[in-house]
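Omission of a single protein chain aside, the complex is shown with its protein chains in their original locations.
And then chain A:
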Amino acid sequence: MNMVLEAPHLPLIGKRLRQEASRDDRIKLGFMAVIGFYLIIALGAPLFVMLSKSFSTYRFDLAAFEFQVSDETGANWGPVVSAEALNRELGAVADGELSTNSDGRLAATKFFPEFSFRSPVHYRIRGTTNEAAFLAGSTLEKGTEWRDYDSSEFRRVVLRPERSLGVANFVTYFSTPALAQSIRNSVLMAAISTVFTVAIAFALAFGLTRSCMPLKGLFRGILTIPILVPSLLPGIALVYLFGTQGVFKDWLLGYSIYGPIGIVIGSIFFTLPHAFLIILTALSVADARHYEAAASLKASKWRTFKTVTVPGARFGLVSAAFVVFTLVITDFGLPKVIGGQYGMLAVDIYKQVIGQQNFEMGAVVSVILLVPAILAFAVDRRMQKRQVALLSARAVPYAPKPNARTDALCFSFACLVSLFILGMIAMCQIAAVVKFWPYDLSLTTKNFAFDLMDGGGWAAYGNSIRLAMLTALFGSIIVFAGAYMVEKADGFRVGRGIFHFLAMMPMAVPGMVLGLAYIFFFNNPANPLNAIYGTMTILVVSTVTHFYTVAHLTALTALKQMDPEFESVAASLKQPFHRLFFRVTVPVCLPAILNIAIYLFVNAMTTVSAVVFLYSTDTKLASVAVLNMDDAGDIAPAAAMGIMIFYTNVAAKLIHALIARGLLKRTQAWR
């Protein structure tokens, strides 16, 4: 017995043995390296670059440049004088103008008021440090060597700013009241939406699991509809319902829909399915024995609800709350459409980058937005783990008993919420096909003539479908292969850990942040991958990466259900791993792979946030077109395009169901 307590005294000689690598091991290692490399390129590196941007400030250092001016002959040089001295004399550039961004340029001629490009005078310029840089035309010059230019060349000389690291950007951010206010606004909106959404989702999930109300399948279907539309769409619907010309405008008692009210109602719409599905799962695992015990102890209904139902779903509730909070605080489409003047973090990023071209400030807002998202993500992961532990293999599934009053109550509530969801969709559908809501309700197809409007036309719709298909195809392959390496490769424990961490990270990175990070990383001429900037490839890469985590977890769950000894058996039978992979692993996991594909497809159709920074004139997308048409005031066409996305996703879902059924019949005969 005392052997266990004894310190292990190992043989002193000889190192720990290492297994000789088999061919399989080498192939697996290669695969893992490739997919790990993909995640580093598509996620780690861009985020790192963005982080460093947010801490970078750019300022023209006038002391770092010196000039010399010649006389009219061009041969005799005057005294050496620094730009700083000249500026002190002339006051040509105010101190505030010296702060700039990475693209900042300052014309050298500013320091020579008498400059004329026709004069025979020559100019010399040099840096006083090796870092001082200036552009002559498009040539970058650096260093302390004198360089001569005649006047016509000198007018094209511009100084470049010096980069320094620091928190100056953050100081600027927090001292700009309009920007700092966005943090409070975003947190407030997210918090209010979370309370409402979780309460509604819990009531719905309760009705579906604990009552005998009719039409449960139908309600379940309706409640997942918002997943199929971009988050912009509820915004557009709300504009039509409660906007300046809205039919139900009076219901708001004079308050405007543009702002907090619109954001909260729209957020409830698009986050409801996520919260509903999480809580539904949590409530579904209820153990009937707990209810029987409560009944045998003569506990009242209310007491049973408080002591059995709610605690049983508490991890689901917390998890749902964090998911909703993250979705609302990171969403960009909805506040863009309905937010009015109400500043929100995600919209600030867009405004800073697209509106003001202030990339550094965009990066600062991104970093701030990462904080709540990562926090929510970390708490959620912890909760999910504990939720699993609650499941007991011996639990007896709960079967509700009919109760007229409860059932009627649950049914009415489900009807009400369904009406809300269908109403929003119907509103968009009507707006898309009538001439001028609400004054001229005659039918028209002019709103679908996208080619006559800004936004990208029908080509954008085609691009979206291409993006969705490519994302579904390559995403499923990359994600499943990656999850297989994490779960089934033995050895390389450290590599697998890093890989898994990278795979979990996208969940915590808001789309806007990812998109901006891509600009920084890929739109850099020094990057060999610069070529993919502005192409469909970067859209596919960003979308796959943006939605990587959920897909990865789906694949992982499916793989974990497989016997861990399959690989050992195949090795003992001297079969290469890829044979096992294609003959057993893939066929057995096919349902999960199809689910990943449809998940990626639907999200690629609806996403706006990451791609809004990355599309080019050739790769405009339907979801972005909704945004741009709405921005341009073409709200009805925007609704029409949104509806097209919705129908496309519905069709994709139906095709997915058909393919799944057909394929499963052939490959899953053993089930």
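In the analysis below, a contact is a pair of C-beta atoms (placed from the backbone, for glycine too) under 8 Å apart; a residue touches a chain by one contact, two chains touch by 3 or more; residues count from 1.
In the analysis below, contacts and distances are computed from a predicted model.
Asker: Which choice in "Protein SCO1/2", "Iron(III) transport system ATP-binding protein", "Septum site-determining protein MinD" or "Alpha-ketoacid dehydrogenase subunit beta" gives the name that UniProt lists for the one chain left out?
Answerer: Going by its UniProt entry, the chain not pictured is "Iron(III) transport system ATP-binding protein".
Asker: Write down which of A:Leu17, A:Ala94 or A:Val494 is the residue touching the left-out chain.
Answerer: Reading the full complex, the residue touching the unseen chain is A:Leu17.
Asker: Among A:Val588, A:Met629 or A:Met644, which one is in touch with the chain left out?
Answerer: A:Val588
Asker: Have a look at A:Ser175, A:Thr244, A:Ser296 or A:Ser572 and name the one touching the chain we're not showing.
Answerer: Only one listed residue reaches the unshown chain, and that is A:Ser572.
Asker: Please output the residues of chain A touching the missing chain, sorted low to high.
Answerer: 1, 3-4, 8, 10-11, 14, 16-22, 24-25, 563, 565-566, 568-576, 579, 583-584, 587-588, 667-671
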